[in-house]
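With one protein chain removed, the remaining protein chains of the complex are shown where they sit.
For reference, chains read A and B in written order, and residue numbers begin at 1 within each chain.
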Amino acid sequence: MAALDGWLRRAWEHDLAWSFRRSPVTILAALLTLLCVGGAVLAPWVAPQNPFDSATLNLTDGFTPPAWSDQGSAKYLLGTDDQGRDILSTILYGARISLGVGLAAVLFSAVLGVSLGLLSGYLGGRLDALIMRVADIQLSFPAILIALLIDGVARVALPRELHDQLAVYVLVLAIGVSGWVQYARTVRGSTLVEKSKEYVQAARVIGRHPVAIMLRHVLPNVTGPVLVIATIHIATAIITEATLSFLGVGVPPTQPSLGTLVRIGNDFLISGEWWITVFPGLALVVLVLSVNLLGDWLRDALNPKLR
Amino acid sequence: MDLDNRPLVRLIEVGRDFDVSKPWLNRVVEGAPRQLLRAVDGVTFDVRKGETLALVGESGCGKSTVARLIVGLYALSRGRIEFDGTDLAAPGIDATVLRRRMQMIFQDPYASLNPRWRVRDIVAEPIRVLGLAATHEAERGRVAELLRQVGLSPEDGEKYPHEFSGGQRQRISIARALSGNPEFLVCDEPTSALDVSVQAQILNLMTELQERLGLTYLFISHNLAVVSHIADRVGVMYLGRVVELAGADPLFAAPRHPYTRMLMDAIPDLEMSGKPRTPVAGEVPNPLAPPAGCAFHPRCPHADARCRAERPQLRPVPGGAAACHAVEEGRLSA
Partner (left out) sequence: MSAAPLLEVKDLRVEFPTRRGTLVAVDGVSFAIAPGEVLGVVGESGAGKSMTGMAIIGLLEPPGRIAAGEIRLEGERIDHLRGERMRAIRGRRIGAIFQDPLTSLNPLYTVGEQLVETILTHLDVSRDEALRRALQLLAEVGIPAPEARIGHYPHQFSGGMRQRVVIALALCAEPRLIVADEPTTALDVSIQAQIIALLRRLAREHGTAVMLITHDMGVIAETADRVAVMYAGRLAELGPVREVIHQPRHPYTAGLMGSIPKVGAVRRHARLVQIDGAMPRLNAIPPGCAFNPRCPKRFGRCTAERPELLPVGNAIASCWLYADGPR
């Protein structure tokens, strides 16, 4: 117990924690992120209603405006949509999908990108040339297009029902593949630097296998920037998913993400039921903004030149 | 010191080229030729068991490349290297087994230890790779013993490299090098990055360890004063070639090769004896286009037509060997 206490104290005193404490914007961003993530994770327990269980829906409650306006009711804090679904609940459940897909995609990207970057940087030669050329070619396409491409191929390749079931995984794959290049390039650069350092040469003299050297010696030293890229990439991934869902090629309508909600609500904007699209949109903005701010802080805090 | 005169390491006409050509696309577009850098060119010498052989020279002379060729960090372009009588490149020979009897110490104490590893893991790595300790306790005990041997304490094993000074990090490097029980240690400028007083500590440590453990050292340095202190024999290198090879005493008392003499003259005179010194001329030429014949002839006050045309071979002289036409012809005053 004492050891944990000592560790906590050292974590508090650490440069990162100190830099965190000094920046009110970052603290706010962290709190907001925590709020969003917490709400999304705990949605089944926290949400007033499960909006995707049609048994709980009451169609007559549809189009209720937010609680603070005249026809609003306290039961539906942010109003309801055309089907009587509580907007707050849809946001919480939608955030689950958005965050889930975003995080999974980033994980996929990171693992793929870091592995390719390590191999490319350490082994060099033709493998390096090949991987970097593929990366260059991919970079000449916008990420959205890559994601659309993969999704389109999946739609054609898989039969209808299977596609719906696997839609989320296909989406993760699509967004993941569209984002690996930045990890690979950064890790490759760092690997090239570390490879020439004498501790790697010492490991070679000791007689270690190249794979062991890559994983045990080089990898721990090149992951620093990866964390920063990943944090900012989460925001991008969420937006990409939202865009794809908005365009109608993302998650199926049975599991709407925040992007889907925005799309659905868009139809009602003109007729005056603004809350159906605006609140999910706001939620998206808050989530992405706070993750971005956290990523900015992390990047500056980890930059030794700015300390 | 017990000198068994059978050479432990033999280098025979060793050469190494580096391809420094521009990338393929550039070469095609610009019509530029392939460019080969001859970092090491026809180097031959022995290292005898139990001795300290120093390789001296200025930057670009190839001494570090020779070190890396011996431990296998680079492949040979030409020639062969024998360890304990066995050619390391011969078919059917498992060079890795032989190479486990040698280790290397590097120049930069700040880059030669993995910053993410604890010291005990760094020192234990050779033990683990070579399977030298049967149990965890045996390994820990050995690491503690090694740390003590190099003047650190066993508790230092728990720390990370950044918590240590340059001199202490070099001690850790030495402990790591010793943990595989090597016979032969290649030391690439181990004290060049250290302060003078720390250098003295490390040199004393290395001398002690050599006596106690019967080690053989190949000591690479650009600092002649350090070399004069620690070496039994000295090889002087210039542009990838060995120009002189002699016992330390004869070399420092009476250097033969004009380049060696020039190097000796360039050592700052701490005694301030005010003795006259020949002024130093010129700079090391571009290694991509070495001079024809003797590589040193553009800077040599004794160069003649033969020097410009014919590359000199290492020929025996009293006390050692020198690769110089003027020395061979007796043109140089002693």
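The working rule: a residue touches a chain if its C-beta (ideal position, glycine included) is under 8 Å from a C-beta of that chain, and two chains touch if they have at least 3 such contacts.
Because the structure is predicted, anything quoted here is derived from the model rather than measured.
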Omitted chain's touching partners, listed by label: B
Options B:111, B:124, B:174 or B:248, residue touching the unrepresented chain: B:248
Of B:127, B:215 or B:263, the residue in touch with the unshown chain: B:263
Listed residues B:230, B:243, B:300 or B:317, member touching the removed chain: B:230
Contact with the hidden chain (one of B:195, B:304 or B:329): B:195
Contact set of chain B toward the excluded chain (per top definition): 58-59, 165-168, 195-201, 203-204, 207, 222-226, 228-232, 248-249, 252, 262-272, 279-280, 283-284
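Keep in mind that, in the parts below, only the chains that are shown with their structure count from here on.
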Separation of chain A from chain B, taking each centre as the mean of its C-alpha atoms, in whole Å: 52
Parts of chain B lying in touch with chain A, wherever the complex brings them together: 68, 71-73, 96, 99-100, 103-104, 106-108, 111-117, 125-126, 129-130, 173, 176, 180
Touch list for chain A against partner chain B, complex: 197-199, 201-208, 217, 220-221
